[in-house]
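Here's the structure we're looking at; comments come further down.
With one protein chain held back, the other chains of the complex are shown just where they sit.
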Amino acid sequence: METARTAIECNGIWKVFGPKSERIVDSPDADLPRSELETKTGCVAAVRDISFRVPEGGVFVVMGLSGSGKSTLIRCLSRLIEPTAGTITIDGQSVRALKPAELRELRRTKVSMVFQHFGLLPHRNALDNVAFGLEIQGRSKAQRLQRSREVLELVGLQDVAESYPDELSGGMQQRVGLARALANDPMILLFDEPFSALDPLIRREMQDEVLRLQRELKKTVVFITHDLNEALKLGDQIAIMRDGRFVQVASPDDLVANPADDYVRAFVQDVVRSND
Amino acid sequence: MMRTRQLLTATVVFGLALSACGSDKKAVTPADGGKTTTTRSGSSAKLSGKVTLAVNPWDGSAANAAVAKAVLEANGVKVTIKEIDENAVWAGLDDGSIGANLEVWPSGHAKDIATYVTEKKTVLNGGLIGPTGHIGWYIPKFVADAHPEFASWEGLKTPAAAAYFKTAETGGQGQFLLGDPSYVSFDKAIIKNLNLPFKVVTGGSEASLITSIGAAFKDKTALLFYFYEPQWAQSKYELVSVKLPAVTSECDAARLAGDKDAKYNCDYPLDKLMKAISAKLEASNPGVAKFLRNMTWTATDQNAVTTYKNQDGMTMDAAAKKWVAANEAKWKAWLG
Partner (left out) sequence: MFVVPNVAIDDRLRAGLRSPKVIGFTVVLCCTLLLRVGFGATQPSWWNFRVAPVVDGFDHWLSLHRGSHWAFRFGFGPMSSALRNAVQWTLNALRFLTWPGLLVTVALTALRVSGARAAIMACGCVFGIGMLGLWDPSLSTIALMAVSVTISVAVGIPVGIYSAHHPKFEAAIKVVLDAMQVMPAYCYLLPCVLLFSIGFAPSVIATILFAAPASIRLTAHGIKGVPPALMEVAEAQGATKHQTLLHVELPVARPSLVLGVNQTINLALGIVVIAALVGSGGAGQNVLDALQHLEVGNAVNAGLAIVAVAFLFDRLSSGRTMKGARAFRATRTQGRSVLEAVSGVAVVVSTVAIAKLAGTTAFPANWSHPISGPIDEFFAWISDNFRTGVPIIGGTKSFSDAITLHVMNPVRDLLVQRAWWMIVVAVVVIAWLSAGSRAAATCGLALMVVAALRASGGDDTIWADTMNTLSQVLIAVTITALIAFPIGIAAGRSPRLFAMLRPLLDTAQVIPAFVYLVPVLGLFSTGRVPGMIASVVYGLPPGIQLTALGIRGVPAAAIEAAESLGCTRWQMLKSVQIPMAWRSILLGLNQTILLIFSVVVIAGLVGAGSLGLDVVYGLTKHELGLGVEAGIAIVALAIVLDRITQGWANTFTRRPAASH
């Protein structure tokens, strides 16, 4: 694995929300605790000085409590949220230097995202939802329908292609979301807590599905979760995030064996206990 | 600026009244002189083309237009009737989308006349239509019978009159009921200057005024109100006109100036109803324009037509045809 090409590399990413946010990054204020920073400057530093590298085909899991900045971080990768500072390299391209059209091209072909609340378009049936990205790219109707059917089959939904989102169960909806992300045949898949809204049985099923797809299709994955079991099951590398920073980045075994501090230990203990 | 405009208005209306009293045939210079003097002599003049006539929302106006239409159509002119508000009609006359309006009450349109007839010259004075309008104060006949003193302004000066005519709206004073606020009215000034214990209440429309009259007749309650003739309700209800001080020259001057200083203290003057003709019609169809200028009839004629409609239940067109059939001599003269 170590010899694989680098798919994603981030160095010193910051995201500060609020007025004059770019001034915060290199100032001493950057290290202030959250509430102090907010009262002093009116800014929220959601992501602070994050660096990491994901090799091609790797699964990088980010976990942390709600509000720790996970969603912001993953959105910075494809600039759905504009980072305040730092560099991002995807497949050798410097993302922050891309012009709007190039950025669109990146999102259309290289990076796809799966969302926590599925984000299906209510006026389109499953098939057309999957075809959405291809339509955006301007593919012909025949092409996109064929491709969408293939992908739907891949996630096991060929029978409900004509159903509308409100006729599908949560698990099925997220499979459509997954199929939509896969339809573009991207190099990288970004998952933002994709299974948090599903019940445990379905969740396990979906995790297996992701593992299977990842093995079959060799995608690079960045996966956000707040569930350590999920993280341990899926991740090659797991980053624990707290207050916008990575507290520890380690392999699953390492993480359980050598938690870096009490915060991580608390997480891990929990898991160890629940695994008993 | 304001001053000059008012003066202008005054002269115009005087001028109109004078010219109207003189001769109907007085030549009105059309916009482009030469063309209009084409030879259309004698009663054999052939009419042709088309014309749009305005009808304002009262029966007299509709009767004029219906009769003109009946005669013109019999002579090969295509006539379109356009029902339209009496103020909006000026814009139509101005740009020629309306050929003529056959019943204009000049007292209410001094500004329009000043603007369009005198200043801009896009609308021509078409002479008088014949009937004379009169605005005044009225009471129901049963009131006049019971209290003859209320048929004159002196009788309305007393507290007894105030008490007799008072309503919930007016508190301690008597009510003077006004109708459509767009009609010409000096009642506030008259009441103030004659020291009458009355307050003006605006009914808001002719319809509401007539409803109130109807209600007064039904309930036999007192009512002092603004009204006018010709008006169809005049024949439905027995009304008595209240005597007001005779018109003075000061009043005339105040009236023509729009009575900005509220000096008016006389009766309303007689309103000689006039015709307004679009200069565009004069230019494009001088024959029809001439016919319309020639057209005059009397209040009796007009009432005959409206009565056919209101009491015999005819349509206005049928009523007009009936009149036309019976009065050939009269309308033949208009063709000449």
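A few remarks follow.
Note that the chains are named A and B in the order they appear, and that numbering of residues resets to 1 at the start of each chain.
As a working rule, a contact is a pair of C-beta atoms (placed from the backbone, for glycine too) under 8 Å apart; a residue touches a chain by one contact, two chains touch by 3 or more.
Please read these numbers as outputs of a predicted model, since none were measured by experiment.
Here the chain not displayed is in touch, across the complete complex, with A, B. The chain omitted from view is touched by exactly one of B:N75, B:S205, B:S284 or B:T307, namely B:S205. The omitted chain makes contact with just one of the residues B:E119, B:E149 or B:D312: B:E119.
In the complete complex, the residue from A:Q137, A:Q158, A:S196 or A:N229 that touches the missing chain is A:Q137. Against the chain not displayed here, chain A makes contact via residues 78, 80, 103-109, 111-113, 115, 117, 119, 121-124, 132-133, 135-137, 164, 166, 180, 184.
Although one chain is not drawn, its touching partners on chain B can still be listed: residues 1-2, 5, 54, 57-58, 82-85, 87-92, 94-95, 97-98, 108, 111-112, 115-116, 119-120, 122, 167-169, 171, 177, 180-182, 200-212, 214-215, 218-219.
Criterion: only the chains that are shown with their structure count from here on.
Averaged Cα coordinates give chain A a centre that lies 81 Å from the centre of chain B.
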